[in-house]
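The complex appears here minus one protein chain, its other protein chains still in place.
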Amino acid sequence: MMHNAIEIRNLTKNYKGFSLGPLDFTIPKGCMVGYIGENGAGKSTTLKAILGLIHADSGEIKIFGNSTNEHEPELMNKIGVVFDAINLPADMKVQEVGTFCKLAFTTWAENTFNDYLKRFTLPDDKKVKALSRGMKMKLSLSIALSHQAELLILDEATSGLDPVVRDEILDILLDFLQDENHTVLISSHILSDLEKAADYIAFLHNGKLLFMEEKDLLVERYALCSLDDETIGHLDPEAIVGRRRHAFGQDLLVIRNLMPKSIKLTNASIEDIMVYIIKGVESESVAL
Amino acid sequence: MVGVIAGIAITQGAMIIIPFIFAYIPMILGAISFGYESQSEFPKFLFTTPISRTTYVKSKYCFSVLFGIMAFVSGLAVFGMEYGSLDFALIMAATSFAVPIIFVALQIPFVFEYGVEKEGIIMVATYAVLFITIRLVGKHLNRMMNLVQTMNRINSYLISVAIVAGAICILVVSIHMSCVIVKRKEY
Partner (left out) sequence: MNIQISNASNDPIYVQIKNQIKSAIISGSMAAGEQLPSIRYLAKELRVSVITTKRAYDELEAEGFINSVQGRGSYVSLQNEEFIREEQLRKVEASLLEAIKGAKLAGLSMKDLKEILDTLEGVEDDA
């Protein structure tokens, strides 16, 4: 009984001017993993390598315990994918999309698909090009959820969507996770979504994985504070992970238990953690 | 538009055009299908479904095979009726089958490799070849007919089969090459 949805060992992919890896990480079953990092960090590259859309230069990827080197197209039945663009012909009608998917997926559940269409009010005869960005996303999601997938991979699927739609999608993802065999891997810039419901956060920066941690532990480990230069001088330098200097002092991301009790700390959001760590990593070498 | 051309061909008595129309259509359809895909990056979606890259490649050749068969049948009818010689008709029908198959088979690996934008250049080159071939065949039609009439039936069967087999070989090689290209490709 394998416990991992995805296992990545020593994955590398080189492009001109950018290289990804070596990456090692594991996505356990039954959880939502938020994959974060700045633009160009290599998140999409990682996801495409997992899906077999691009070829890795080295390393091994296992999905549900099976190596993707012996790539079985039937495996795609179990993986639901949502990209940031819908990648369907512009003149295809919603109904025709359903017909195509019925032929493409052996595990296609037509009733489930139609239920989602109704839920999202996507009319059968509307062409893909006539759908708004949010509706295209909902259509993609409907497809991904209608072939009995156990693993959902979303690549920047929510960018450009308004908060109301993103909230709906979050609910749907949480519903999907009610089954403990289901897993969600979501890469996003919109960290407030992950803030709420992610179980793990994997942070990619310049092609390297800085960490993959339980989100709760991150929130417990780090904190923000705003101090003057003098006070900062008295702090354990190991405590400071990243800083923003401004005209009137400094904003710091610190490690909670290396800080004196007297200093007032506020909770750091995932976004704060990401931004300050990058600042810290770029300016000086910092132990996390 | 195809109907117009066919109509003109028939009234002008240049029936020979008809099989070449059957070659023209799959190329257009192929170009359209590639064009649609490149716009929406459809293969990116496609390969997240259980449809394999091999199936995808083969689907691009379907039209040419279909029209090849239609060309064969129509060629047999047209040339048989027009010239009354089964031998000649058989060979021309075989040629009609080969034409769409070979033209498409020649183009598709290039389109996969270089993208549908270059398809324009490829199509123009193919038209040029097509046009020249039609002119040549038209010029030598009578001579060819006489040549064929001197052959006996077995020879004409053999030649037809050779033409068809040759076309199928080229098709298979092309499919194989396209599969190699598409499997290597990144989406």
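Labels A and B are assigned to the chains in the order they are written; within every chain, residues are numbered from 1.
Going forward, contacts are C-beta pairs under 8 Å (C-beta built on N, C-alpha and C of every residue); 3 or more make two chains touch, one makes a residue touch a chain.
The structure presented is a predicted model; accordingly, all values stated were derived computationally and were not measured.
The absent chain, not drawn in this view, touches the displayed chains A throughout the complex. The chain omitted from view is touched by exactly one of A:Asp115, A:Glu214, A:Asp251 or A:Glu271, namely A:Glu214. From the set A:Leu177, A:Ile190, A:Leu209 or A:Met274, the residue in touch with the chain omitted from the display is A:Leu177, counting the whole complex.
Think of the hidden chain as still there; on subunit A it touches residues 30-32, 170-171, 174-175, 177-178, 180, 196-199, 214-216, 219-220, 267.
Here, only the chains that are shown with their structure count from here on.
Of all residues in subunit B, only 36-37, 39-42, 44-52, 184, 186-187 touch subunit A in the complex they form. Residues of subunit A touching subunit B in their complex: 48, 51-55, 73-77, 79, 81, 83, 85-91, 101, 104-106, 128.
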